[in-house]
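As you look at this complex, bear in mind that one protein chain is not there, while each of the others sits in place.
Let's look at chain A:
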């Protein structure tokens, strides 16, 4: 509650109002202290009224609290309401209320009074008094009245929020769990709900879902009220059935709920159905169960249904049909917009319509869409036009019909319709080059009304693309060029490109224009991108015009409709949350719920702590590391339980290397403050330009694989220390060795190396290593070439990926493991096309995972780095929010594809990894981390 503003001011008028205010307070105090119930009630009504309006009436707390022990239930409820409001800011006074609660909670006669006390005391969120409430709470859990018990169940979750330690200590969570066995369904449902709330803030499983509890919940679901049904369903949705049979049995119990009147029940039932269908085997059972959802979902959209609920339903249908299109195939008419639909429903319906469009219904849909383009709401009209375009790109066979529809849109001459149409037609031209030239004439008639920069840029692009067909292209472009300097960047850009195309195709018409333009762009423009492009064009033209033509008119990657679909991984997550806010926002819950994020972060932090706990030898500051590199250290999450010495050494060296690198990159913590302030520019430069030198491949740092005190396998010779690293050298794999002799008197020579069988069939070209003898105290560097024709080892690589090696010397044979980064194994020939990428990323048996790399790197540099290491950029597209998504792919030497979608944010890089085998996931993540951070 905010404090009143009157108290702060000093003017005379407000002083008088303050004194009036003071008088009012006095009157209220008097009334509260009277004996008559009526006057008390009146006074507290006034107080609550003031409270509602945001006035501060906390000074009355002692007077109000005195009235707690009244026998009048109405008065008591009002007093409680007041106390709930102010207890937090007046914890000392709140203690006064404790006795009354304790007394009421033990009232022998009235269950409502007991429940009221339990319910209210849970709302007083003051740690100080929680302790006093535990006894009455424990009693109420065993109360004979189910109404009190159901209130007690929720009260436990309330108090857990205030003082979790106390609640756990006192065993209340156990008591809450026991309530699942209660005979009353409402009590069970509330217990389920309370457990889920505790589970969310605690981050560990509280509601144990097993066949026994599932039965309990299913039984309760049949007997409790509609809200209880929802809690039961939401809990069931978290269960992972053991097999298809169990899933089917649960579905049988759940599907009748689809006929419930409450949309919350319907959507929660759909959530379970959608999730459990994945566990069924028989296609016919799947089909039948899926179709059960059709009618109930459509009913949520019937006219007269509350618009807000329709909106949620539409958002969810949009998800559901992407996962299982069969559920809504025929019923497109329900998604037609009604004149009176609120705009948020109309826009969402268009979204669904474009998903449902196919070659059979396109005629009907187009007819509707054309109708919508004549309406008045600009946003709706524009989206309708855009939807026509999406249909054209999605359905090649129907593209012509869509183009005709857009043609009609152009002819309306309504400004925003025309502009949107032009934008859409540009995309169609990109998808179907040179196919629909007949509308060029009408397009060119609409040049004057293009206020929207995107429409203008699109139009200029189209002219540039068809300079050979459009006769007066030169004069059109000349017109556009007149205001070149005042145009926004995207328009300038297109003018430059289009004029370039004009000149290359029709040199005589474009000569003067390009000359002037390049001059303006290079001399007068401040936009560096534009200037650079102009310079590049200029030089290309002055060196090799034919080559320039090739470059400018090069074949472009085709666009597809896939940019509107939700990534599979996100989709699955959202399906798990049908009916929830996340399904409406199309975002993962943790992205907008702070609590979930905190729990996730603390889990990651715990894991990191574990790593450090195990590695006592670690130097440096673990806290710093975990703070800055929380994301990156998940690389190691799978391997901290390994205990062999060698492995922990490898880990150690890896972690050290990474953290050293990080220190170099993020100068902040170790750098003196002054220096930072003096040289802010240099600072940022260093941050953004992580790799400063350009080298062919990254250098994997050496790892110590054999320590001097490790004895050999035969004669137990000690004193040989070896550091190695697999490297990529061009398209070759090599093994670099650093051999150090730490003995006093022995000389090592005649080195030979052999690999154990390994997943990528690596083996050295020759067993002998070309290396000088190593005398005591000396170090020699050697290199061994590696090929991939070795014997196969069937098991997939584990994290950390290492190869067992035998090293022969004149004195003994040593066995050790050499760690390997996946980056060494990328094949140097790009074999994954965009088409192939889409196919692969939609394949069922591919593993997906989201990761974050906490490094700052600009996209261009990242691309350079990755491509130099044979990780190629396949395509760039924008998702629904307009966020740019870069798709990279590589294939391993054994042909396995690795796919990564990258989103750049100012502080980090979000990676979506897709690999054919889950064990490759951490390896790939590690490899990308290496490529982007190592030199």
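In this section, contacts are C-beta pairs under 8 Å (C-beta built on N, C-alpha and C of every residue); 3 or more make two chains touch, one makes a residue touch a chain; residues count from 1.
Please note the rule applied: contacts and distances are computed from a predicted model.
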Q. UniProt protein name for the omitted subunit, picking from "Globin domain-containing protein", "serine C-palmitoyltransferase", "Elongator complex protein 6" or "MHD domain-containing protein"?
A. "MHD domain-containing protein"
Q | Among A:261, A:709 or A:845, the residue in touch with the chain that has been omitted | A | A:261
Q: Out of A:23, A:77 or A:519, point to the residue that touches the absent chain in the complete complex.
A: A:77
Q. Among the options A:34, A:110 or A:479, which residue touches the chain absent from this view?
A. A:110
(Q) Please identify which residue in A:54, A:711 or A:791 touches the non-displayed chain. (A) A:54
(Q) Tell me which stretches of chain A touch the chain missing from the display. (A) 1-2, 45, 48-49, 52-54, 72-74, 77-78, 80-81, 84-85, 88, 109-112, 119, 122-123, 125, 145-148, 150-151, 154, 157-158, 161, 184-187, 190, 193, 197, 200, 222-227, 230-231, 234, 253, 255-257, 259-264, 266-268, 295-296, 298-299, 302-304, 306-309, 311-313, 316, 333-334, 336, 338-340, 342-344, 367-368, 371, 374-376, 412, 414, 577, 579-585, 589, 592-596
